[in-house]
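One protein chain is absent from this view; the other protein chains keep their places.
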Amino acid sequence: MTFDVSIERGTSGLAVVRVLGEVDLDTSPRLLGNLQDALRGGAGVVVDLAGVGYIDSSGVATLIQGLKLAGKTKARFALRDPSPRVRGVLELSRLTDLFEIEGAGGPTGG
Amino acid sequence: MTFDVSIERGTSGLAVVRVLGEVDLDTSPRLLGNLQDALRGGAGVVVDLAGVGYIDSSGVATLIQGLKLAGKTKARFALRDPSPRVRGVLELSRLTDLFEIEGAGGPTGG
Amino acid sequence: MPSRAYLAEVPADASCLRAVRAFAAAVLAKEQIDESERLVLALDEACANIVKHRCPTIEDGRICVRLELTDATLRFRIGGFCKPGDVPKVKPRDFADIRPGGLGTAFIGEIMDRVAFEPDPERGGAMELVMERARRSEDDV
Partner (left out) sequence: MPSRAYLAEVPADASCLRAVRAFAAAVLAKEQIDESERLVLALDEACANIVKHRCPTIEDGRICVRLELTDATLRFRIGGFCKPGDVPKVKPRDFADIRPGGLGTAFIGEIMDRVAFEPDPERGGAMELVMERARRSEDDV
């Protein structure tokens, strides 16, 4: 309804996980499940956050879990296009440096 | 902040009153003031409702007041581009036929 | 199934109506209620009536809204809506009588299945406005 996740796998094996809506205590378990699915046997995951209007600590925790999971198989794990609001929450958690962030204003490029 | 009205007067003397935000008991007095200003000495008013996400009975009452005011000087008074939600409220008031409505789906043309 | 209740309370000021609408819209979305836009309108009209007609007569007025949901029904309770003596006044004008005013109660009547007044258990000497609608899920449409 107000939350949706889609997974698109490219020919390279890299999966783009597109998140739409608000990531909170209610919806982050679904996001975690999708990240786990996307990481299974793939080359890695790019989490497209352009459609995320809100994220709370459980959402950040979920992204950390995804990052750790990817680390186990040395798969890539990147965030794409977080809105200023989402970026602000990542900064509040002081974990921005931990993540590879694609997209305008990201430390790892534009 | 969340409500704004602008008036643009064309060379024909017709004023376009562009409304942005939610028209309710709080904001409709401002809209009425703007309609009165726009009608003063002009050829008429087109109320552009494309940016209106919500309207209540006080908003509809305000449009009726504008229509009556325009009628006094035989000036034109038309509504433009109401969203389906706004149109639904006009229909609920059974006053849709009273208004000249411009824009997609309007009874007086598209 | 027990009813699920959601409450909001704000100062009885026109500028606070938007917060009540935002709350109600989110609750109805969470409950997957169909026609939530019309229901928010009915609730808003009732709250606006407190601001317009009730609060000029009482000090420090509040708008107290309770949304009660069961599997079958959606009920709005608007606390301290009016004095018992005002109940007969709360009614729309004829739609044919085209002038501003009198539309709010007409909207409520069109949108809700049942509108009633009950003595407000929390505010002595005041009536609560109770509005109900059978719950239609999106699948029923």
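Note that the chains take the letters A, B and C in the order they are written out, and that residue 1 is the start of every chain.
The working rule: a residue touches a chain if its C-beta (ideal position, glycine included) is under 8 Å from a C-beta of that chain, and two chains touch if they have at least 3 such contacts.
In this text, all values refer to a predicted model and were calculated from it rather than measured experimentally.
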Contacting the left-out chain in the complete assembly, out of C:Phe23, C:Phe81 or C:Phe107: C:Phe23
On chain C, the omitted chain is touched by residues 4-11, 15-16, 18-19, 21-23, 25-27, 29-30
Touching residues (missing chain, whole complex) on chain A: 2, 22, 24-26, 54, 56-58, 60-62, 64-65, 68, 85, 88-89, 92-95, 98
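As a convention for this text, only the chains that are shown with their structure count from here on.
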So, what's the distance in Å between the C-alpha centres of chain B and chain A? 44
Got the chain C residues that touch at least 2 other chains? none
Two or more other chains are touched by the chain A residues none
